[in-house]
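Omission of a single protein chain aside, the complex is shown with its protein chains in their original locations.
Think of it as A and B in the order they're written, each chain with its own count starting at 1.
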Amino acid sequence: MTDTRVAARTGTAPRIGESARRPDGAPKTSGSFAFSSDLWHDRMLWGGTLRSPHPSARIRSIQIGAAVAVTGVHAVLLHDDVPGQKEFGLEHRDQPVLAGDIVRYEGEPVAIVAADHPEAVRMALEAIVVDYEVLAPAVDPMTVEEVEPIHPDGNLIRRIHLRHGDQDVVGDVQVEGTYEVAMQDQAFLGPESGMAVPADDGSIDLYVATQWLHSDRDQVADCLGLEPGSVRLTLAGVGGAFGAREDLSLHVHLCMLAQHTDRPVKMVYSREESFHGHVHRHPAQMWYRHHATSDGTLVRVEARLVLDGGAYASSSSAVIANATCFAAGPYRVPSADIDGAVVRTNNPPCGAMRGFGAVQTCYAHEAQMDKLAEALGMNPIELRLHNALEPGDELLTGQTITGTAPVAEVIRSCAEHPSAAAIALDPMELPGGAGRTAGPEDVVRGEAFALGFKNLLFSEGFDDSSEAACRLEGGVATITSACAEVGQGFVTVAQQITREVLGVEEVVMAPATTATVGSAGSTSASRQTWMSGGAVKEACEKVRVQLLERVAAQQGADVSDLVLVDGRIVSLAGGLDIDLAEATAEPVEADVVFRHAQTWPLDDDGQGNAHVSFAFSAHRAIVDVDTGLGLVKVVELTTSQDVGRILNPMQVVGQLEGGAAQGVGLAVMEEVLVVDGRIRNASFTDYLVPTALDMPPVEIAALIEQAEPGAPFGAKGIGEPPSISSTAAVAAAIRVATGLDLPRVPVRPTDIVFPEGEA
Amino acid sequence: MSTDPYLLRVNGTDHRVGDGRPGESLLWVLRERLGFHGSKNACEEGECGSCTVLLDGQTVCSCLVLAESATGCEITTIEGVADDEGLSDVQQAFIDTGAVQCGFCTPGLIVSIGALLDSNPDPDDLTVREAISGNLCRCTGYGRILEAVNVAAAGRRNEGSAA
Partner (left out) sequence: MTIATSLEDACAALAADPDSLVLAGGTDLMVEVNRGSRRIGNVVTLNRVPELGAWRRDGGQLRLGAGVTFGEISRPEIASLLPALAQAARTVGSPQIRNAATLGGNIATASPAADSLPVLVALDAVLELCSSAGRREVAVADFVTGVKQTCLLPGELIEAVRVPVLDGPQEFCKVGTRNAMVISVASLALLVDRGSRRIRVGLGSVSPRPLRATAAEEHISQRLDWDTGGHPGETAIGEFADLVAGSATPINDHRSSARYRSHAVGVLAGRALARVLEEVAAT
């Protein structure tokens, strides 16, 4: 049975390709949707965390007597109270649940408290006396490999020295540059929060906002010394994620406090604590040399990349793999030498954020492409088109692109799209906005283009499978998946897929929990539409086959003659027309584990078929720059993206606009300021994210639809590319407007006003 | 130490707050003592707008209102913006245009936009952007939210011209 036989029918509830509304839209707009910070239990206690004020120190002693004595306090727990494994981590278990004898970053958890009111928690935290021997922090990623290791696992987290093709190639034209990307915060709005509820049998339930329930579950169980089955994680409403919820934060702490007090315990981070409580985007320092022939053909790229991983590994190993593998951008490059290292420092830990390593290098390789175009006297769009990857081309890793790669289409459609940008007159719409600092005569306009790409799904041999179950009963489909809905709209797409395959109207999404289904993998790497969407699709298809076989047997019909359409089972030959609700009075169920094509680790030269699929995007930015004050207004962003197939046009637009906003933020304002290992702006007062007066309209020039083999309905993941090329495009446009090099993002006012440096 | 009991009038109903602690914000009391979880806690320093409520008809950040000091004021939270069981026009527009992603900023934005449209049913783009400049959204980049405002405003215009 083919999909098209079913898809050809009309239904009323939106299916694939339509702008279905979110099933959680009504509760989210009415305020009744329960986020993780909204959890409540009548016996619950409040938890809190004491954090290190020092980026590097030895703990001589901790006195908790006075804290225990605070009225209302039920527990004060330390490193030694961690019942199981003392460390956790996504890839390497190198991060203490609570610091032992040493703290390695400012904000590292040292003690946890449970009390009957947050104020009592606060008083108890203040009453804990920690005697620190303060140490000089190692904070310079460029030299940290040469200093005393700050962790038993050493100061180098991972180095990939990628060598591809003939290493003796030298181009007629060479351009060189050094680039820097600052630390960005995901700045999701819903702070870390959750509630742990102990059960009588020693097991525990944890309700938490996360991106990956089963990975959390396994780490929590290890740290609690419990079997994974004794720890049940259920997704609580997630207020955004963007990578910052892939690691554990308060998970083990909550469970320890709940177990110790035998009471439900709730914890909600403050915004300041949130800045200390999750990983950030890696700051990067990058050197590049591009070689080309005089006709603009890229022949070699050399790069040295250093990413600051901060104190603990998190997902640094995978981030540096992406930075290295995609270091040259979506271009044909026959020869490359890319040395990528991610190091450990006493700075805040870094890990996943939307774009995952590709954001940093995109900013650098696109600056290089513009520089090369100038050196060649060539149009920068032409240069990109000339070198654009095509299906069948090799990547820097030696891997051949076997799927779709409409790079030229992405470039052309974006570059050729007419601009709607007007000249602003109202100071409110000029750089400086409400501050009324500039008039039209004070600004110069710049326009530039950038192209980016990254891998979809996990790479390097990782089997990030997804399990999903479908149960069709009484004409209603129930989908069970542990996929973390973090706002991206998986729940919408899962319903659309189910309707598409089963012809049903009503689709119930069961709670995402480890208690009822296997792992869906992480909500990251632009993978859930493909992986969990794929699992839902296969589970539904299996149900359809089983149901039709059952009906065929019952009715003595030929199964190949039966189709499911709009809540009925009908025979194509006519004569049979059964209501689906009746036919499924006895339920039909299926459970599948969906896997993507196998990948392999990189070899010693960074070569190998490490990735499954790739997605490409382009942005054209138009900016107004007030060169006198160094302020920038992004006037317009235009984008094209390779999306495979569009499953929900409205949600695609939402991802493209939202991702671009984070890219704009990194280009012109977002930076976690870290000085000597300390965050100087851990608040929304000083960590600035774009407001509605900062974000320009995002014009979508084209969504390139070429069905990707292996992906459900051919749909590629779409979440990350919008954040990759947007930063590079905005920075490039500021360069065009000012004529400055601007080798660092975010571009600060001082970078424009004092290009020679502050000193 | 606890405060003397005081009354808060929320969405037209008086609520008694007993054994409060000194210094509790209106946001905290709404959420944790009175069960109005719709107003959100994202920064607790007035820099995100997630906790926006109406205080005597004006938008404020409830995190920066000392709860006791709101005695005698009419407080309208997200739970009070729709007349009945249904959704307000702004809430429906958010759903229909894709303005909701994670949803954490959504209640605050709906309160802000409702207040804007009540005072100015036909705002231009810049007016809308300024009116919601105190409501951070990290998911949408504001595009669909601005579209939702357009849809809601158009709906009010049509209703007005039909009446």
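We take it that contacts are C-beta pairs under 8 Å (C-beta built on N, C-alpha and C of every residue); 3 or more make two chains touch, one makes a residue touch a chain.
Please read all numbers here as calculations on a predicted model, not as lab measurements.
Undergrad: Among the options B:8, B:30 or B:61, which residue touches the chain absent from this view?
TA: Within the whole complex, the residue contacting the unshown chain is B:61.
Undergrad: Looking at A:272, A:337 or A:657, which makes contact with the chain not pictured?
TA: A:272
Undergrad: Would you mind spotting which of B:35, B:72 or B:86 touches the chain that isn't drawn?
TA: B:72
Undergrad: With the missing chain put back, one of A:135, A:156, A:545 or A:629 would touch it. Which one?
TA: A:629
Undergrad: With the missing chain put back, one of A:406, A:567, A:644 or A:690 would touch it. Which one?
TA: Hidden-chain contact among the options goes to A:690.
Undergrad: Pick out the residues on chain A that sit against the missing chain.
TA: Looking at chain A, the ones touching the missing chain are residues 122, 270, 272, 428, 431-439, 442, 628-631, 633, 668-669, 673, 675, 680-681, 685-686, 688, 690-694, 748-750, 753-754, 758.
Undergrad: What chain B residues would touch the chain not displayed?
TA: 3-4, 22-23, 25, 44-47, 49, 52, 55, 58-61, 63-66, 68-69, 71-72, 112, 130-131, 133-135
Keep in mind that, in the parts below, only the chains that are shown with their structure count from here on.
Undergrad: Can you list the residues on chain A that touch chain B in the complex?
TA: 19, 21-22, 24-26, 28-35, 37-38, 40, 117, 119, 186-191, 237-242, 268, 270-271, 426, 428-429, 434, 486-489, 650-651, 653-654, 657-662, 683-685, 689-693, 695, 697-698
Undergrad: Can you check the complex and tell me which residues of chain B touch chain A?
TA: 21, 23, 31-32, 35-45, 47-48, 50, 77-79, 82, 87, 91-92, 94-98, 100-107, 110, 126, 128-130, 132-146
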